[in-house]
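Apart from one protein chain that is not included, each protein chain of the complex appears where it belongs.
Labels run A and B following the written order; every chain starts at residue 1.
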Amino acid sequence: MLSFLARRFLTLVGTVLAASLIVFLVLEVVPGDPALLQLGIEASQEVVDQRRAEMGLDRPAVVRYVDWIAGLLTLDFGSSFTYETPVGQLIAQRLTVTLPLACMALVVSTLIAIPLGMFAAANRNRAGDYGVMTFSQIGVAVPNFWFGILLILLFAVHWQVFDTGFPGWDEGLFAGLKALVLPAAALALGEAAILARITRSAVLETMREDYVRTARAKGLSRWQVMTRHVLRNALIPISTIVGLQFALLLAGSIIIEEVFQLPGLGKLLIQAIGQRDFQVIKNAVVLFAALVVFVNFLVDALYAAIDPRPKQA
Amino acid sequence: MLRRALQHRSFLLGVILVGLMVAAALISLIWTPYAPERMRVGPPFAGPSWAHWLGTDSFGRDTFSRVIVGAQNSIMVGVVAVGIGLIVGVPLGIAAAAYRGWWDEVLGRMVDLTFAFPAILTAVMITALMGPGAVNSILAIGIFNIAVFARVSRGAALQVYGREFPRAALALGRGRSDIAIRHILPNIASALIVQATIQFAIAILAEAALSYLGFGTQPPHPSWGKMLLDAQSMMWIDWTQAIYPGVAIALAVLGLNLLGDGLRDLLDPRLRVFRVG
Partner (left out) sequence: MGTVRNALLASAVTLALAPALAQAKTDLIVGMNLEPPTLDPTTTAAAAVDEVTYANIFEGLTRINENGEILPGLAESWDVSDDGLTITFNLRQGIEFADGSPFNADDVVFSIGRIIGPDSVSGKPQLFSSIADVQKINDNTVEITLSESDGLVLFNLGQGDGVIVNEATIDEIGTNPIGTGPYMVDERVEGDHITLVRNPNYRDPDAVHFDTVEFRFITDSAAMTAAMLAGDVDVFPNIGAPEALAAFENDDRFEVIVGTTEGETVMAANWRREPFNDPLVRQAIMHAIDRQGLVDAAMFGYGTPIGTHFAPHNPAYVDLTGLYPYDPDRARELLAEAGYPDGFSTTFVLPPPAAYARRGGEVIQAYLAEVGIDAELVPVEWAQWLEGPFRGYDYDLTIVSHTEPLDIGIYALGPDDYYFGYDNASFNAVIDELRGESDPSARAADYEEAQQIIAEDLASIFLFQLPQLGVRNANVQGVWANRPIQANDITGAYWQE
């Protein structure tokens, strides 16, 4: 198992490296000169060239790539073209919005989906089951950004009980969490829909196992069987899905932050693309990719720990 | 088969919803109440009326006309993006299953790499690189589909290659591509059809998201995502415009998902559908 994990980890590093190379190459050919953008419409060519040199853009691409990767290893992400502040600091700041948002969405979707899925499994092919499955189908079909807009329409425009935007954590924990409620709900809907369905089928599968029937035969109540035996075993496939969903929620935050105007990593990235802030773009994209790959790795590791059978990569 | 299909209620609902979308797109090719791109066909922000079934937008364009023409856009995006995935991804996946070895390994790495980037991120980067627009956003979604279909067809094809008859065919001196087309493809067709339906739905969602971010279809061509973007900025004046395009997207995606699930039940209930977004 260790060698399997070691191999998977090497793959992880390779994938992230390849991702960094792709991002770098893409930014090499993308049109738009960040120096010119910063200096504006009246600057002379000499000033622009000088600024390009200050930004280090006049050096050969290979040197810049190696420099960047070397910097990454020492956690030095360079300095933002736009803000002239360290990119590491910028990203860290934005993560204080994006990570709580993704975590909150994960908690919300799990808390909704697991009881719903269990309920549906327990009432298989009855009205309750159909209700849950209908919710699941609708939840998958409704685009999260539109659901976000609907939430804004209801809670911010109509009732005016929530605001869009983010007040910052120094306004207090409550104010910060409150600002994340609607975005987290918008983000959670689709994932809850999928998770409910997966929970239902995982529970159904477990209920077919022999030991569950035995437990039932021993006279344990339906509820006891459900919580003590079925859920515990169904949790294994469910938790791997929850892990994978965390990566999806991070990706979903890109668009949801745009809908709710939250200063998170996704908004930083979209803004940096507009401003041609290559420093921010390349680091943020690689961070996203690294998070996705790393979460997948954790899920694999978890699986390997639970299920000792040898696996192929 | 037909009887089973007719008894499958959610499948039927899917057929109806997808049929509605296709019908809307086809009708709008030859007729719309108003030219969808024409401004001031009514007062701006007019509510629903007999003249304008879904009211008008901030430019006084007829929203109903724009919503049904938007179906053309979504269908085109779905067909082309899924088509790209099928045409490029399936041969790659079957080849990987047929040859295994380093070719399989390389393809597997490429697919992993594609999935390392969240799809929306890839699409945003590609449209930022090549410029926003319908064609580029379709390509961006198509690239992602290549990876999906390569993985799905590889998995399905591996199972088929594991059986007796392809080996027998090879022993009889049949060419590899001949075997792939005659034996493998028909046997993985159900998996591909089901997956294509799901990817169609995902493509519609992705295009709407890209257009919402401003990277997708450009004015004056109506697209549901761009209509939502415009409506959101006007929602303090008229919130109703933020409803219709969203309902259209949700119904289209719901219909395709129901159709896909239904097809799986009918064709091969053991099929596993691959979902990444």
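Rule of thumb we're sticking to: contacts are C-beta pairs under 8 Å (C-beta built on N, C-alpha and C of every residue); 3 or more make two chains touch, one makes a residue touch a chain.
A quick note: this is a predicted structure, and the numbers were derived from the prediction, not measured.
> Based on the whole complex, identify which of A:T164, A:Q224 or A:S239 touches the chain you can't see.
A:T164
> Where the complex has a chain not shown, which of A:A122, A:I152, A:A186 or A:V242 is the residue touching it?
Residue touching the absent chain, from the options given: A:I152.
> Write the list of chain B residues that the hidden chain touches.
On the chain B side, contact with the omitted chain comes from 37-40, 44, 58-60, 131-132, 214, 218-220, 232-237.
> Which positions on chain A touch the chain that was left off?
Touch set of chain A with respect to the missing chain: 31-34, 36-44, 47, 80, 82-85, 90, 93-94, 152, 156-157, 160, 163-168, 261, 263, 267-268, 271, 273-276.
One rule holds for everything that comes next: only the chains that are shown with their structure count from here on.
> Roughly how far is chain A from chain B, going centre to centre by Cα mean, in whole Å?
Inter-chain centre distance comes to 22 Å.
> Considering the complex alone, what residue numbers of chain A touch chain B?
11, 14-16, 18-19, 22-23, 26, 29-30, 137-138, 140-143, 145-146, 149-150, 152-153, 157-158, 194, 247-248, 250-252, 254-255, 258-259, 269-270, 273, 285, 288-289, 292-293, 313
> Which of the residues in chain B end up touching chain A in this complex?
On the chain B side, the touching residues are 10, 108-109, 112-113, 115-121, 124-125, 128-129, 201, 205, 208-209, 212-213, 228, 231-232, 235-236, 239, 242-243, 245-246, 249-251, 253-254, 257-258, 275, 277.
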